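Every protein chain of the complex appears in place save one, which is left out.
The first chain written gets the first letter, and so on, giving A, B and C; residue counts start at 1 in each chain.
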Amino acid sequence: MRRSTAVVGVLLLLGGCTGPVRSVNVYESKAGRTAEVAASAVQTALLAVEAADGGKAHGRYLTQVLVEAEEDATSAQGTFDAIQPPDRRADALRVRLDGLLGEATENLAELRIAARRGHLAELPELARPLPEVAEQLASFAEAHG
Amino acid sequence: MAGRVLDAGLHLLDRQLVDRDGRLAGKVDDLELTFPDGGGPPRVTAILVGPAALGRRLGGRLGAWVEAVANRLGDGEDRRPARVSFAVVKRIGSAVELSAPKAELETDRLEAWTRDHVIGHLPGASDAPD
Amino acid sequence: MRLTDLLGAEVIDQEGRSAGRVHDVRLVQDGPPVGGFGASLRVAGLIVGARGIGARLGYQRRHVKGPWLVRVLAGWLFHDGRYVEWDRVQTVQPDRILISVPVRDLSQPEALESG
Partner (left out) sequence: MKRFVAVALGILTAIGGFVDIGDIVANAETGARFGMSLAWVVVVGVIGICLFAEMAGRVATVSGRAVFDLVRERLGARVALVNLGASFFITFLTLAAEIGGVALAIELATSVNYLLWVPIVAFLVWLVVWRVKFDVMENVFGLAGLALVVAAVALWRLGPDWGGLLHGATHPAVPQGESHPTWWFFAIALLGAAMTPYEVFFFSSGAVEEGWSRADLITNRLNVYLGFPLGGLLSLTLMAGATLFLEPRGIQPGHLSQVALPTLLVLGKLGLAVLLVGFFAATFGAALETGLSCGYSIAQYFGFQWGKFVRPADAPRFHLITLVSITAGAGLVLTTVDPITVTEYSIVLSAAALPLTYFPILVVANDPDYMGDKVNSWFTNALGSLYLVLLLVVAVATIPLMILTKAGS
């Protein structure tokens, strides 16, 4: 709904990608961009958790940040999944990225649920796997940018 | 005595009309030129104001459209642009100053319509700005 | 007649040569008085040329100076301005004005001193 969708949407529109993506390179760069957006969302959530850990923020604001981060990651994933992979090599990319995106969105959802319930103290524990996910997404983006 | 010399396009056209009380009363959209009865060069007799005059200035399809809309809005037979006689022009400067109040000018028709039918109905429309 | 009937019209001499289009109409305030304005404005002549936008910027007036860049540009856009006295105008037709003086005899418009 928000910017990530818009960015990926504009990207698709300008790339003329209503049909199947012909070149695997184009597919790869879209995969890289999707990873970048997801990494940005995960990092945002981590900053929010950092603020929660220090008792620096209201639950409402943290919830807001976490909801948006989750939205960004899921909508990037949704847009990416809708693209037809052009060949076998692309299939491999897709499987790899989908795995990372799944981990990210699942974790972000857990954070959002806890924050909504007001269990702010649980956030740091729940966020423990996220730096690793962010790291992997970032290096995926780097490799396929 | 040689009078003041000015270029119509540069000094008159598209300038703001300001009425006796300092109220804004439209733009100089066009000028009416009249040949005197006794012959000789034409003279500027009036300032023409409003979409009916502006449409012809714009020319082309857009201009024709503006003129047509203006005619549709006009009250049937009265299909000419609002006319401000040069007799009420006081001074030509960065604006064209008039010696009559806006309410007495033909240019006020659409403004009055908007006031009477839309804006005037909103609460506080007539409260002083202070 | 409206001013618009003159503006933009093509000016043609008796040999059929074009002097360009009317960009502006010069007025002199020396007609019979009207209301509080004093003497009325008389059409004195037409300012004619091949290119248009330059005239509107007002750089043909002597006291309008800067900026240099725009002045030069305006001068270039209006370098071939000519002046036709009104008494040389024979007929005003839609979009066409016939004049009695040959195009080559037309002079540059005089620069206005002040608005």
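We adopt the following convention: a residue touches a chain if its C-beta (ideal position, glycine included) is under 8 Å from a C-beta of that chain, and two chains touch if they have at least 3 such contacts.
Bear in mind that the values here come from a model prediction, so they are computed numbers and not experimental data.
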- Query: Considering the full assembly, with which of the depicted chains is the omitted chain in contact?
  - Reply: A, B, C
- Item | Residues in chain B touching the chain absent from view | 9, 11, 13-17, 23-27, 29, 49, 54, 57-59, 62, 94-95, 102, 110-111, 114-115, 118-120, 122, 124-130
- Query: So which bits of chain A touch the chain we can't see?
  - Reply: 1-8, 10-11, 14-15, 33, 36-37, 39-40, 43-44, 46-48, 50-51, 54-58, 60-61, 63-65, 68, 72, 134, 138, 141-142, 145
- Task: Pick out the residues on chain C that sit against the missing chain.
- Result: 53, 56-58, 61, 63-70, 114-115
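Rule of thumb we're sticking to: only the chains that are shown with their structure count from here on.
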- Note on the structure: CA centroids of chain A and chain C: separation to the nearest Å works out as 66
- Task: Would you kindly tell me how far, in whole Å, the mean C-alpha position of chain B lies from that of chain A?
- Result: 60
- The positions of chain A in contact with two or more other chains are none
- Query: Which residues does chain C have that touch at least 2 chains other than itself?
  - Reply: none
- Item | Complex contacts: residues of chain B adjacent to chain C | 1-13, 30-36, 40-45, 48, 53, 56-57, 59, 85-90, 99
- How about chain C: which of its residues touch chain B in the complex? 1-8, 23-32, 34-37, 39-44, 47, 55-56, 58, 86-87, 112, 115
